[in-house]
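Here is the structure we will look at.
Complex shown without one protein chain; remaining protein chains in place.
This part shows chain A:
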Amino acid sequence: MDLRRVKEYFSWLYYQYQIISCCAVLEPWEQSMFNTILLTIIAMVVYTAYVFIPIHIRLAWEFFSKICGYHSTTAN
């Protein structure tokens, strides 16, 4: 019962996405092409975020801590 409501909600959400992004008026092969391209872009963004954001944060943290450390040693 709950699964059916969840499925209805997702199909309503998909319908909203279709009419907002003009996919509702495209032919089926154009819709599949557009969805594929969009999903590919989103997958690439997620992958890049997963791989690179921790490294960038670590490097930025080291950089700023070195600056603050240098600043405190000169202040002393």
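In this section, contacts are C-beta pairs under 8 Å (C-beta built on N, C-alpha and C of every residue); 3 or more make two chains touch, one makes a residue touch a chain; residues count from 1.
Here is the rule we go by: contacts and distances are computed from a predicted model.
J.: Out of "DNA primase", "serine C-palmitoyltransferase", "Very-long-chain enoyl-CoA reductase" or "Leucine-rich repeat transmembrane protein kinase", what name does the UniProt record list for the absent chain?
T.: So, among "DNA primase", "serine C-palmitoyltransferase", "Very-long-chain enoyl-CoA reductase" or "Leucine-rich repeat transmembrane protein kinase", the name matching the hidden chain's UniProt entry is "serine C-palmitoyltransferase".
J.: Would you write out the residues of chain A that touch the absent chain, in ascending order?
T.: Contact residues on chain A toward the absent chain are 16, 18-27, 30, 34.
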